[in-house]
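One protein chain omitted, others in place.
Per-chain residue numbering starts at 1, and chain names A, B and C are given in the order in which the chains are listed.
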Amino acid sequence: MIPVAICGASGYAGQELVSLLSRHPSVKITAVTSERYAEKPYGDIVHTMRSRTNLLFEKLHIETVLPKAELFFLALPHALSHDIAPQLIHAGKQVIDISGAFRLKNPIHYPKVYGFEHTHHDLLAKSIYGLTETNKSAIAGNSFIANPGCYATATLLALLPLTACIGNGEGIILYIDAKSGLSGAGRKTDQTLQFCEADHDVRPYKIGVHQHVPEIEQALRMRSPSLPNITFVPMIVPMERGILISAYVSGWNTDMSIDDLKEHYIKFYTNAPFIRILGGNRIPHTKGVIHTNYCDINIFRDEHSKQIIIIAAIDNLIKGAAGSAVQNMNSMYDLDETTGLL
Amino acid sequence: MIPVAICGASGYAGQELVSLLSRHPSVKITAVTSERYAEKPYGDIVHTMRSRTNLLFEKLHIETVLPKAELFFLALPHALSHDIAPQLIHAGKQVIDISGAFRLKNPIHYPKVYGFEHTHHDLLAKSIYGLTETNKSAIAGNSFIANPGCYATATLLALLPLTACIGNGEGIILYIDAKSGLSGAGRKTDQTLQFCEADHDVRPYKIGVHQHVPEIEQALRMRSPSLPNITFVPMIVPMERGILISAYVSGWNTDMSIDDLKEHYIKFYTNAPFIRILGGNRIPHTKGVIHTNYCDINIFRDEHSKQIIIIAAIDNLIKGAAGSAVQNMNSMYDLDETTGLL
Amino acid sequence: MIPVAICGASGYAGQELVSLLSRHPSVKITAVTSERYAEKPYGDIVHTMRSRTNLLFEKLHIETVLPKAELFFLALPHALSHDIAPQLIHAGKQVIDISGAFRLKNPIHYPKVYGFEHTHHDLLAKSIYGLTETNKSAIAGNSFIANPGCYATATLLALLPLTACIGNGEGIILYIDAKSGLSGAGRKTDQTLQFCEADHDVRPYKIGVHQHVPEIEQALRMRSPSLPNITFVPMIVPMERGILISAYVSGWNTDMSIDDLKEHYIKFYTNAPFIRILGGNRIPHTKGVIHTNYCDINIFRDEHSKQIIIIAAIDNLIKGAAGSAVQNMNSMYDLDETTGLL
Partner (left out) sequence: MIPVAICGASGYAGQELVSLLSRHPSVKITAVTSERYAEKPYGDIVHTMRSRTNLLFEKLHIETVLPKAELFFLALPHALSHDIAPQLIHAGKQVIDISGAFRLKNPIHYPKVYGFEHTHHDLLAKSIYGLTETNKSAIAGNSFIANPGCYATATLLALLPLTACIGNGEGIILYIDAKSGLSGAGRKTDQTLQFCEADHDVRPYKIGVHQHVPEIEQALRMRSPSLPNITFVPMIVPMERGILISAYVSGWNTDMSIDDLKEHYIKFYTNAPFIRILGGNRIPHTKGVIHTNYCDINIFRDEHSKQIIIIAAIDNLIKGAAGSAVQNMNSMYDLDETTGLL
């Protein structure tokens, strides 16, 4: 049994990690941290877990937590992860960081995107971007994973196969219209997240400036280096969990048929047990993936306009956070990728 | 007091019409029809109206209904409107048709789009497309209005001002990603509209084949005749009412600044009391317009990608149906456009 | 036109007041206050009202606000209302207080129930409890109304007619199981009111200790002085607005038939245009009353257990707050009770 600690276990992604890992056959949760709830029984805060665990929340003191676990999941604020992860790595621990603190390879982005100066350039270079579907072998031999963001996961899984078709990406205009349930904003109290404000509301926000944009572009440009900047419009829809993105691809002149394109997607994800390229005209929708680690994808050519549309759906807390973190853990420890996730 | 009949008054648009018109100072509702609820008190079916009206539902028999009113609102199935409207017009009545039966000028569309052969070509030519904001003077002198569809209303109000900027439209690629609450599907019983299916679901449907596509293109091409076919992706989000559309404009090479574009929109809608071009970076959202007849619009240039994004929000049952029908009635009868709508 | 000020206009009850009063034919809103949003345009905070008003929020400075209006609606925190209302009354203004600061006649209750010592005993004696249905004549000649609480409104409208049947109330055990939408908790930011916490949750709270209990008992005991303490169990259900209470009456030995009882209710509310005693076995439900000022009530005798059940439904923000406040204003100013409320 791998002893694992979950740092930041009272947030929504943290709770999902506890839920998944408490059912995982090769893992034992040995510590859960929370500044706010320290000393309290986990089940007193996360009521569904009452009687299922005796864990108490503890504060995140490195010296206390360090000996308790071999693997650390960080579901912390970005800036805090930035400070904590290096200490764990230097102490020889395995780390899967769910925050954004080590996703962007170029430190220049951090002040603007995440609001802090990045001071661990060596670890930026060393960390592996944990999109399991495209990085599985690198993850297997590594001890430090930067887990992808939720919007980035849905968007990249939808678009990465395309990069092989569009070459260097020059002249391709990508529009991503992204819809997310409210848990994506985290468990903070905020007026706009109150039930009475959010119910009945479809509310776009951070148009063109969402922190996942550089993360998405970084991954796309590893394969299509001349891809122009993307247009990314996120919006909140009135539901607890789930992300659906619709991607529109402009400027792609190809004689590739939609069937060939789809065949290409299927091949691209041959060894990806959680990617489901839907057959026929089946349309991904959030209800088809929530409470699972699946990403449903389909590619359409609008017969009327001849334009290419790609739609993908995930559960933002599972495939978009805790589930993919467990998937990475499985790869790290050479377990079957699906262990504890079906 | 104008005596009005509402044909199809038990559906969601019909109910909204009854609600608005029962508060309207210049109108008296004299008949409400429903095949299903004939003979029943209106308030027994629409509970909020209990004790506020003594109206009984009646079947839609032309001979019985005809003498009761001067103005007829048709909130009927498309094919039924197609049959009923001509009888009313020929009897000298005023008609505002909320169905799609007379929106498309070219009869060739009807079999594919609406599933029936159109046999009243003369009335197709005569009917006025009732997007009040652009057709007010034509509506004023007319007796037969084809009220716009809900998605079409939001999309056209967002895009019509743009047509003046893009000339004949050649080379412009428009992507419209449209999110709607469930009342847009009407009051029919349908498995996919059940609470347990629809809650927590963002579900795209009819990709590229929605019936509002030709309606939108017809209106856009009156001003930009070479505009290529549009890409329209509608989706259901888990809420009762509200539509938000995001429109992406590709292929537009212009040196028009975003400020000039916005200024142009404001001028375009100078005399449109229900259009609110939001200042600054304020983002339209459905909660800001539901239960009102307003359409909130803003135009953005994504500073990262330089792409143009237009966002518009309406209440699908009010500005997208009953409210705009009342607005058209006001114009028809030379009443202040906002009467009964504020 | 009566010049009115709404103090605390950014909360949910305050917003509803602005919405109702801006449509009221005899009223002009001359001031809206908010500490948090002072100087901001009202429509920048309450988006549905954009372009419909030029009002700016202002801080609640008595000297500035006093000259602006003749009638003041107070939608303030209880303790603040307690301080402000007397100043307005002494300056000769009309006041309708939506808070709980003057509802309980006996000052002894305030420290425990509302958390402050009441220091205006003279005004407690003078204020009129504004349940219009039972106090209309007293309201008409008065200048200071303590508007009822939302749960209290639904409960009292359901139970007050019963007091005439149960005499002094001795031996009657009342159980009230009360379900409320989340807006009842106000517009504060609070973790338990976040969408992700409240969605999918039916959550009882303050069992037996809700602040509306003494308010309900005070009104019931004016008619049935020996009534034992009531059992009141409030709970939150996942919706924005609406209250439904089910009341169970134990210990009542009577030979009154359910038909006679219903007849008695109908007579009791003969002159109450917003009370609908439903016919037959029609069951009140929140969807039948939301966005209206109605209270739907029905009385049942469970044929299986022979027990009496009374069910009532209101919109907590309208009949439970802003609507009844406007109803009281209408009575105060000798306007038709329904003005601006249909």
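Going forward, a contact is a pair of C-beta atoms (placed from the backbone, for glycine too) under 8 Å apart; a residue touches a chain by one contact, two chains touch by 3 or more.
These figures come from a predicted structure and were not determined experimentally.
Although one chain is not drawn, the whole complex shows that of C:66, C:79 or C:235 it is C:235 that touches it.
One of B:136, B:187, B:264 or B:304 touches the chain omitted from the figure, and that residue is B:187.
Across A:50, A:121 or A:188, the single residue that touches the chain missing here is A:50.
Listed here are the chain C residues that touch the chain not shown: 173, 175, 177, 179, 181, 197, 199-205, 207-209, 213, 228-231, 233, 235, 237-242, 244, 246, 248, 250-251, 281, 283-287, 290, 300, 302-307, 309, 311, 313. Seen from chain B, the chain kept out of the figure touches residues 12, 182-183, 187, 189-191, 193-196, 198-200, 238-240.
Within the complete assembly, residues 23, 47-48, 50-52, 276, 278, 285, 287-292, 294, 296, 342 of chain A touch the chain that is not shown.
Keep this in mind: only the chains that are shown with their structure count from here on.
Most remote chain with respect to chain C, judged by CA-atom centres, is A.
A separation of 39 Å divides the Cα centre of chain A from that of chain B.
Centre-to-centre spacing of chain B and chain C amounts to 37 Å, using the average Cα coordinate of each chain.
Along chain C, no residue makes contact with two or more other chains.
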